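Complex shown without one protein chain; remaining protein chains in place.
Right, chain A next:
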């Protein structure tokens, strides 16, 4: 199972049981007052957490987007206008300047933890 650990993380927040995230799908969770979209990319055996807000039209929606890959880069497509973002880097993959925030995560004992730096 892939986990991502960064040094400056000060708080690991237990967010959700991974089995509550449907396969190859996303859900939205509220963590510390923020809307975070978490994905169970079962096909790749990977999990991701990104902000739920699509910056294009500022809509709280990304957890309802279809996930997939572009030449190997895992991505999510916003349901509104199909803007796609890398789940790894948060970069927009349609050549636009805006991007989304990604969160470090780790999976321990069936739970997903989201890392915060403050």
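Descriptive notes on the structure:
The rule is short, and it goes like this: contacts are C-beta pairs under 8 Å (C-beta built on N, C-alpha and C of every residue); 3 or more make two chains touch, one makes a residue touch a chain; residues count from 1.
The working rule: contacts and distances are computed from a predicted model.
UniProt records the chain missing from this view under the protein name "Nitrite reductase large subunit NirB", selected from "Transketolase", "ATP-binding protein", "Nitrite reductase large subunit NirB" or "Multicomponent K+:H+ antiporter subunit D". Panel shows chain A; residues 15-16, 20-25, 27-31, 35, 38, 41, 43-44, 57-61, 64-72, 74-75, 77, 79-80, 82, 84, 94-97 of it touch the chain omitted from the view.
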